[in-house]
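All protein chains but one are shown in place.
Chain nomenclature is as follows: A, B and C, assigned in order of appearance, with residue numbering initiated at 1 for each chain independently.
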Amino acid sequence: MLKEVCWQIGGEQGTGLDSTVEVFNTVASRAGYYVYAYKTFASRIKGGHTDFTTRLSVERVMAPSAGVNVLVTLDQESIDLCAKNVYPGSIVLAEEAINPKLPEGVDVKLLTMPFNKMALALGNPLMKNNLVLGASAALLGLDLEGFKAYATSKFGRKGEEFVALIHQAMQEGYDYALTTWPGLNLQIEKGDGKERLLMIGNEAAALGALAGGCRTVFSYPITPASEIAETLVKIFPKIGGMAVQMEDELASMVACIGAGFAGSRAMTATSGPGISLMQEALGLASMTETPVVVVDTQRGGPSTGMPTKQEQSDLFALAYGGHGDSPRIVLAPGSVEELVPLTAEAFNLADNYHCPVMIASDLALALFQQTVEPEAVKLDTMPKIDRGPIANPAEMAALGRDVFERYSKQTNENGVSPRSLPGMKHGQFLATGAEHGPFGKVFESAKNRVYMMDRRMKRIQNVKTEAIRYFGTPNADIVLVAFGTTLGAAQEAIATIEKSTGKKVGVIQVRLIYPVPAEQIKAAAAGAKLLVVESNAVGQFAFMLKGTGYNPAEISSLLKYDGNLFTVEEIANAAGVVLAGEAQYLVTGGGAGVRATEDPTITLHA
Amino acid sequence: MLKEVCWQIGGEQGTGLDSTVEVFNTVASRAGYYVYAYKTFASRIKGGHTDFTTRLSVERVMAPSAGVNVLVTLDQESIDLCAKNVYPGSIVLAEEAINPKLPEGVDVKLLTMPFNKMALALGNPLMKNNLVLGASAALLGLDLEGFKAYATSKFGRKGEEFVALIHQAMQEGYDYALTTWPGLNLQIEKGDGKERLLMIGNEAAALGALAGGCRTVFSYPITPASEIAETLVKIFPKIGGMAVQMEDELASMVACIGAGFAGSRAMTATSGPGISLMQEALGLASMTETPVVVVDTQRGGPSTGMPTKQEQSDLFALAYGGHGDSPRIVLAPGSVEELVPLTAEAFNLADNYHCPVMIASDLALALFQQTVEPEAVKLDTMPKIDRGPIANPAEMAALGRDVFERYSKQTNENGVSPRSLPGMKHGQFLATGAEHGPFGKVFESAKNRVYMMDRRMKRIQNVKTEAIRYFGTPNADIVLVAFGTTLGAAQEAIATIEKSTGKKVGVIQVRLIYPVPAEQIKAAAAGAKLLVVESNAVGQFAFMLKGTGYNPAEISSLLKYDGNLFTVEEIANAAGVVLAGEAQYLVTGGGAGVRATEDPTITLHA
Amino acid sequence: MATMADFRTSEKSWWCPGCGDFGVLAALQKALVDLGTEPENVAVVAGIGCSGKIGNYINSYNLHVVHGRSLPAAQAIKLANRELTVVAAGGDGDGFAIGMGHYMHALRRNVNITYIVMDNQIYGLTKGQTSPTSDTGMSTKSTPAGNIEKSVNQMQLALASGCGFVANGLSSNQKGLVEVIKQAIQYPGFALVNTYSPCVTFNKVNTFDFYKSELIDVANIEGYDRHDRFQAMKVLMEHNELVQGVIFEDKNPASYESLYPGFKEQGIVNQDWNVDPALWEKTLAQYK
Partner (left out) sequence: MATMADFRTSEKSWWCPGCGDFGVLAALQKALVDLGTEPENVAVVAGIGCSGKIGNYINSYNLHVVHGRSLPAAQAIKLANRELTVVAAGGDGDGFAIGMGHYMHALRRNVNITYIVMDNQIYGLTKGQTSPTSDTGMSTKSTPAGNIEKSVNQMQLALASGCGFVANGLSSNQKGLVEVIKQAIQYPGFALVNTYSPCVTFNKVNTFDFYKSELIDVANIEGYDRHDRFQAMKVLMEHNELVQGVIFEDKNPASYESLYPGFKEQGIVNQDWNVDPALWEKTLAQYK
């Protein structure tokens, strides 16, 4: 009995493959399997190759599979591109009509099936997809009833006949595969039948915003962030919230500041190009001490870069991108599940530290489906709305005008002083991006400047949040440092590495990127060497650690910047190299595996 | 005989003090003195206090004076604000009519003079300024003839009578001071009479651009950068160049990319807010490998910050501000004189490394006058125009279409391949911000991505430029690291520190901020401890050094972020503390002197 | 009832003596008083420029944004708390150079705020460069040989963009200016109040006298109908926009807030943000 299987389907972009995959994943999830569903696609609408991969397992999975058990392809290009992903001896199931050929030297079973002909026989070419689903179910050893049930519920309103037709197609596909290739069908353990959720990170971020009290969203469409606003624009009309599509990212960020100033919880969601455009306004939020939340679904950069490819290369821009010294908080979620509470928490942090809070998501986290445990997203387990220091309206009104100081030296233990909100009598003040005094009025005295700068910068060093999490074996010989999508592969690599090396392995999940929790990481590493695993070319987080005083000798790096996700194997191999002391800096991807490289930090060579 | 004197004048902003100062500085320079002229002003046009200080010496001076010998004030506010700057026992010369009072406990001589009454007697209230100049000349021991000669040449066309009146006013002011306060006049050595230049950094940057072959400037007004374009817009019509005021900084940067793509040498000049707005487009220049030059006259940040105050806090934004990993080169001039050849060189670097080259100037460098030696700005000593790798039009034309590869793997030793320019037959290509293949067409293969990313990032590590300069005593016990305006004070501090501590002191001028010349600095420091002196709150350059692998234990910091310039005394005091091993991290300013502080690097506290 | 004093601050003005901005500030304060608004219920968003310093001198909730971006902030404040009176203010460079994109979109979006432009046809704070509204031919620091660009016609642009309320005033004409600002604030949609607010220091051409002699009042135009967008366009084109008064008013305005589905009368900031468990479950159900 297999604990997990991996299914992949390839074809032409924009031809509806995605809906077939949607069915497959939902059915798998409803059957009680853990699902991780990822894809390859391009920044175009129709045409060109695309492929979808679904890894389903009886245990939680959050990383790409080591290989594919069943690849279904409807065109030759998909075979040429994807056959190499298939486990040796495993199955490629192709449309008969294209009389498919396997590329040189791939050892897989090529099976063909007349999907189109069978569909036509059924009197509806669209039935092809259901034939594919049926055959896939058979070969993977999945229960066909789940698929049929889905069809019944989904297409019930279209009439019994239609549903019956779908059921027939599924059954025919299922039977064809079983009877034509007896014994080739895999046996996977039954799912536990528990009802779980399946969603992409962008939907999770939207839910987190909803739970976090966010009712004002100002954004501009961009891949891979658009779904965040598109999810909320459907929900908000039910609760009086508003998601506005602005003219650009500059307007989006400034609008968030306006809404934050007015007292509502405001969020924008964008990707790298938007982050670059928001740099000036982010400084305004820092200077005026206005809470705002920004989600950055990182993608391949710089500039337009690779809009549909994975990368984690905005850390510098998120933490240090603006001119001048300005306080920001940068969080990184480690899973779709975590994005819900983390996004809700972001609003509490913004309201408590009065500065921009940015969430460093990434393309794979944003767009790829992961299983979410219902317990993890229970409403009553979400962070309670905590508005942070806000002036007492009654007190202010009693004090009379020109008494309340928005930028008062009376601060709480975090160094934050209460803010007043428009509508509160005698709370009037000026929020300006220019240096200012206690009432916010422009003031450039040297003494005041130093106080205000320290006030702003020192506070974020006291951020109270779970900055890191430790997984794996205590007192490890090597500790993998990971965040975002990469966490899944790193966690899975623990067992692999311990098995292959006999060494103890830990993983430090970085949930707070900035201010850099260097001391916390040092403490958690407990003397172990760090292997920082990140998807960028220069080792941005490793650089941040070193800049913050972490001993460079204790930091190794594994980098990948070819647009693809880290595999468990790559991380395990790299850990082996580092443990063997063979190299300190490693890269992988771009057609080759893990290899040593010079220090990726950009420095002038002698 | 004094080697130097310091003159200060205070009054109300927008009342023409600046023209009086202009005369004083020009006359001093023509007399063969070295001049350093700085000022305090606010971001308003009329009203409010302003003061101008001129340090003149028979030796080169590039830092604020330790004190003022003669302070001339026309209002009480200036006395209240500036009297403390005056050397004990030295002179405050004030308008009699305001019957001035000295603030508590300042030990200076308060002299009054009826400037207004005398001017009226001369029948022209404007003569007040000439009376001030005459009196100042007398008290400082400057030759009045120089002032008279200036008046003759400047106002000759206004008729002899007018000139005679000015001369009379100057003379009366001179005589009044000498006769009323015999013996109070100082004796400064005569200037050597050599003809030198006196200019602000922005004018120097404009001259550098002119010499560097820049004929296209696209910019948007901003303090303290506007004079760069305003200087060139007057020169360009004579040579067919064009300086365009764009609608904003986003347009300015993209326009520079367009002009660079077309083959001309393009520059924009801005300050922090503009740099933040240019981040996305800078990535486009990096991605398309297009040469552009950007001057950043840094000012107090973040956001609007303190537009008229000194700061060096854009280093992060200049080096790391954009999303994704993108190559940039950041230069820092150490004086006005150096800005001319350095700016010219910036265009050669841009053309040779095909990426944005940014010049990290700062407000004091940009706006304060410094003496420039004619030898340093001789046209034939300027960097020769070097266009870098450009395809050979004849060869390309012969090859036919679709052969020339703009992003070819055939690169020179720096990793740069030749570019074709519009108009060259068969040189057509696509310059895109998206990842691309050899012809520039959008291409996302993993292998290609890794090649292109390495191609872009590795090249800047080979930049050939004079990254650092060493001054002072070899094998020093302590080495001050400085750049921009701060260099002057650091250099002057060498002697002071060596005198007070008996230790050997060196200064490393950082001319290349990014890529960080860490190894070069390490080599030059030859084991000595570094004291990084920078005008920002978090120690940006120190952080960059550490991130690049420099041992944190060897780096001390002295920071100032109150908007004022470092004084020689502050740097000397800090060096003393560090040499004594009393503290590693120091701040100064904001009303207090040098003091120890915790590590300014932003990190999450335990 | 709030008085003028209630809307004043103790700040010493940073404007030059005689600057047109004094008049605009005074007119805005007077209009707010006349309308019976209270300082705490007014939000003023200012851009960067001499004009942008207005927030230092009016006692209300003030947001002083980055250059050119007063409108996105002002619209968002209104959407976050529609119970407030929201006014955006700034200069011609702030609004029509770097801020032009936001201006054009605010006109289309029609959020119920008032935008007061202090147009002096020059960049004041940066000491006298050409602005988008500077006359063609004008010699300034940035165009010493004369401005060779066509100047922006901000009111025609407003009309062409469907803006529902377009007015123009002169800083020194207090009575007229107070009146149009009052109508603008009362107008239930985006209202443009352009004002000529002379820069006495850097613009020696477009002076108070210039405007006094050149400006014609719509009130004096025979049979002028302020509800006729087309006629308004014609008059502005003919008189090179040197027209004052309420130039256009849309009879049936529908603000963005009024059209947005499910939007409530109560300001968002005053609502309870806790999610109804039923809604939460219903939303989660979509992912099962």
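A few notes on this one:
In the analysis below, a contact is a pair of C-beta atoms (placed from the backbone, for glycine too) under 8 Å apart; a residue touches a chain by one contact, two chains touch by 3 or more.
Bear in mind that the values here come from a model prediction, so they are computed numbers and not experimental data.
Looking at the complete complex, one finds that the omitted chain is in touch with A, B, C.
Between the chain not shown and the residues B:F115, B:F147 or B:F218, the one that touches is B:F218. Here one chain is not drawn; of B:T432, B:S445, B:T473 or B:T597, the residue touching it is B:T432. For the chain left out of this panel, the touching residue among C:A46, C:M233 or C:L284 is C:M233. The chain that is not drawn here is touched, among residues A:M1, A:I45 or A:A606, by A:I45.
Residue in contact with the omitted chain (choice from B:L81, B:M242 or B:L399): B:M242. Counting the whole complex, the residues of chain B in touch with the unshown chain are 29-30, 195-199, 203, 207, 210-211, 213, 215-216, 218, 235-242, 244, 246-248, 250-252, 254-259, 261-266, 280-281, 283-284, 288, 372, 374, 377, 379, 385, 401-402, 420-434, 440-442.
Counting over the whole complex, chain A has residues 14, 42-48, 220-223, 226, 229-230, 233-234, 237, 245, 247-249, 273, 303-304 touching the chain that is not drawn.
With the whole complex as reference, residues 97-102, 104-105, 108-110, 132, 145, 148-153, 156-157, 159-162, 229-230, 233-234, 237, 256, 259-261 of chain C touch the missing chain.
FYI, only the chains that are shown with their structure count from here on.
Centre-to-centre, using mean CA coordinates, chain B is 38 Å away from chain C.
Distance from the chain A centre to the chain B centre is 43 Å, each centre being the mean of its Cα atoms. Averaged C-alpha coordinates put the centre of chain A at 41 Å from the centre of chain C.
Among the residues of chain A, those touching two or more other chains are numbered 250, 280, 283-284, 288, 432-434. Residue positions 53, 64, 66 of chain C are each in touch with at least two other chains.
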